[in-house]
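Heads up: the structure comes next, in structure tokens.
One chain of protein is taken out of this complex; the other chains stay put.
Letters A and B mark the chains as written, and numbering starts fresh at 1 in each.
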Amino acid sequence: MLVLALVLAACSQTAQPPTSSVAPSVAGGEKAAPGGTLTFVVNAEPPSFDGHRETTFALLHPVAPHYSLLYKFDPNDLTKVIPDVAAEMPQASADKLTVTVKLRTDVKFHDGTALTADDIKATYDKIIFPPTGVLSPRAGAYAVVSAVNAPAKDSVEFKLKYPSASFQTNLASPWNFIYSAAKLKGDIKFYEKNIMGTGPFTYDGNTKGQDWKGKKNADYFGKDKDGAKLPYLDAYKALIISDANAGVTAIRSKQAMIEFRGFTPQQRDDLSRALPNDLAIQEAPWICVNYVVPNTTKKPFDDPRVRRALSLAVDRWAGGEALSKTTIVKDVGGLMRPKGPFAMSDTDLAKIAGFGKDAAANKAAAKKLLADAGVPSLSFKFLNRNITTPYEPVAIYLINEWKQVGITATHDVKETSAYLADLRAGTFEVALDFNCDFLDEPDLQLAKFWSANKAGKGLNFAYYDDTKLDGLIDAQSRETDPAKRLTLVGDIQRYAMDEMAYQYPVLWWYRIVPYLNTVRGWKIGSNHYTNQDLATVWLAKK
Amino acid sequence: MVGRLLLMIPTLVGVAVLTFVIMRAVPGDIVALRYAGSSVPQDVIDQERHLLGLDRPMWEQFVTWMASIARLDLGQSLWTGNPVVEEVQARMPLSIELAIIATLFAVLLAIPLGVVAAVKQDTWIDYAIRVFSIGGLAMPSFWIGIMMVLVTLTLWGWAPPLTFTPIFEDPVANLAGLILPAIAVGYRYSAVSMRMTRSTVLEVLREDYVRTARAKGLRESLVVVRHALRNALLPVVTVVSLEFAFLIGGLVVTEQVFNLNGIGKLLVDAVAHRDYPLIQAMVVLLASVFVIVNFIVDMVYVVLDPRIRYA
Partner (left out) sequence: MTGNSRTLGSAQEADDVARRRYLESTGRRRFARFWREFIRQRPLGTAGLVLIIVMILAAAFADVIAPYDPTAIDFADLLLPPSPEHLLGTDNFGRDVFTRILFGSRTALLVGFTASLVGCTLGLVLGVVGAYLGGRADQIVQRLMDVLLSFPLIVIAIAVVAALGTGEDKLGNVIAAITVPIIPRVARVVRSSALSIVEMPYIEAARSVGVGAVRIMFRHVAPNVFAPYLIMLTAFLGQAILLEASLSFLGLGVFEPAASWGLMLKGAGMQFLERAPWLAIAPGIAISMAVFGFNLFGDSLRDALDPRLRTG
């Protein structure tokens, strides 16, 4: 056993690292071939089956193919929203306070009943105005809506309290599965344990903690650009594999074809070395980021100089380059995803504390700030969760950077539940927090920045209250002129990350999906939530 | 005998109380965890905690739980909302089958090797067998598992199936999935039983009646098989049954390495989720298995060994 392992070790030394990534296989010209079963890996079992009440992508990957949305992101261009069961893009009234959506009339639920405006109203009422005892974690995202009406069988109306910049895109939220009004009327919690949608795949059973199966819905309304009926696949099977390394093994041994969330660069290289002819890789920047969160209620982190120093000490540019070799972080950016529609320019970003390119000067400035604040040899506990990728390497990098300006940070790793308990109770000094969203949208990415005693309750773990910042966040949300909104978002970033240095990103994540190249018709986006209905995915014959 | 049976009750009640207290003392909250990493406002969290009854006073939760246990109702998982019994049942076939295969592997390896080591005491054969067996105790089973997967992957690009197939559906796929983990844990397990076999056989070989048998000129192998082995089996049965009780639910790390959807993983997930009803029920169930197996072992002793009597 040992001898064998050592021989293997010796062999792998001689293996050459892969010279380049394999090109993605989303060539446009190919003709999609129908048939086959897609097997993919997902890392957990969904707690309930109800997309409206859960927040984990582990629900979306296996369950989303059973449902339609009102709007969805275009599988060919994931920055674009297209109609799903809607017939066309939404129409806003002149005062921007009524949004009307026309519906398709050819959509049928898996039980054969036709979809009407009542179903949309029941669905959105459940999401936006949940009755007592029904949970809707994203209700707040639709606070602008005052009522949902169904004036005709094929038309839905959303009444808004004030004009909103993000409302229309939010109708493409991947969580807003369209449910049947009749089923909800019978039991509002029907969908927690049952599946009955209008999506491209019907439910074909699941084994607890192990797999989830879907079967082609022959009555699906979707068609491809040549008029062929969707979906292409006959079936799909999601394998629940919680250990990341076992997930890689699943692809490596061809037990699964793809894992949609993503792997580390090393896992990608391992796979492409092991399966040189069978692997395709797609990569994309990711709307996920880690924050350093100093607890502003604890001394000396109530002092903005100390918080700035913590940020200044970290050379993000060198960190991105180094860490992107082994883990899933890469790009340097502010509160909005770098290179995304709301990102700051690099020159503007460089003016913010800790984002400049002169690392030595930044570190010197950090030391001076700490000395000025009276804590030249600051030491604290750095709270982190016990998940390897990417929390552990990011934290080790930070601790090492801080060490260079005389800060001693002790890595305080806790099991996720205990870590969250500390965050929520405010019983920590500095923490590594994280955030992931399905959309580049300031309303989502700034949610953590509202005052801790108001809208930021349970979200803002830096525990500051700042009415000025609240005002700015609220203003950008109501601003419907894109250019003006962009300026406001820039002001917020400068104020929150630099002037007050409340909490700040470390590095933005980078999504890498290596998969068997028989899988076609799936395109990577900047999040792992959308584009998962699998309608246009197909399998190449080999 | 009835007395011993009754003694199980305070133990299990103690386990129940301890589990309840320990889990509530541990920080963390299933609702916060469920919405981890997403911008879910505090009032939604509070609302769900209320729905799950987590905001009720501790004593009330305890009394409710004890009352339902008394009605043999193990409650529902807070995470999935399914009955605890369903959750446990779904994982049982895998855990039991793995325990059986590992036991078979261990016993088939342990008894012959243990006997040989005893018969050839203090020769190089004995030393080699003992080194092999201590190796089984020294190498972490999960590491053996990792190394085995590394070898099969590198040499043949093969890994054991990562999902469980019931044995009646497809015996080949079923065994392919369980054989490596069974060897990984079975090796350790065999080491324990091998040592037990060796020392008991050694002891028996020194007994008078074995000496007599030898003196009568019976063939060595016959003496060993007929006398020594039969008597030596008793303590081996003990180790085997206690280990078996442990194997169900105790293979947390190995299950993780091989992505086995077993009882151990369910328990660890339940603890990580702070899924109180599921944890409490599982701990009490596992403790019951342990206590009952212990009891059965004791009874077997009484039956097999007339020298032991229980008042």
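Structural remarks
Everything below uses one rule, namely that contacts are C-beta pairs under 8 Å (C-beta built on N, C-alpha and C of every residue); 3 or more make two chains touch, one makes a residue touch a chain.
For clarity, every value in this text was computed on a predicted model and none was experimentally measured.
When the full complex is taken into account, the listed residue touching the unshown chain is B:Gly250, out of B:Pro41, B:Gly114, B:Gly250 or B:Pro277.
Interface note: of B:Pro27, B:Gly75 or B:Pro93, the residue touching the hidden chain in the full complex is B:Pro27.
Residue in contact with the omitted chain (choice from B:Leu5, B:Ala67, B:Ile134 or B:Val302): B:Ile134. Where chain B meets the omitted chain, the residues involved are 7, 10-12, 14-15, 18-19, 22-23, 25-28, 127, 130-131, 134-135, 137-140, 142-143, 146-147, 149-150, 153-154, 192, 195-196, 199-200, 203, 235, 239, 242, 249-250, 252-253, 256, 264, 267-268, 271-272, 279, 282-283, 286-287, 290-291.
Take chain A: the residues that touch the chain left off the picture are 2, 5-6, 8-9, 12-13, 244-245, 252, 264, 266-267, 269-270, 273-274, 321-322, 325-326, 381, 386-389, 392-393, 395-397, 399-400, 410-415, 417-418.
To be clear about the criterion, only the chains that are shown with their structure count from here on.
Chain A and chain B have Cα centroids separated by 39 Å.
By the touch criterion given at the top, residues 1-2, 4-5, 8, 11-12, 45, 47-48, 54-56, 133, 135-140, 192-193, 207-211, 239-243, 246, 249-250, 252-256, 274-275, 415-418, 420-422, 424-425, 434-436, 444, 447-448, 455, 457-459 of chain A touch chain B in their complex. Of all residues in chain B, those touching chain A in their complex are 26-30, 32-45, 47-48, 51, 79-82, 86-87, 90-91, 144, 147-151, 153-155, 157-159, 161-164, 256-259, 261, 265-266, 269, 272-274.
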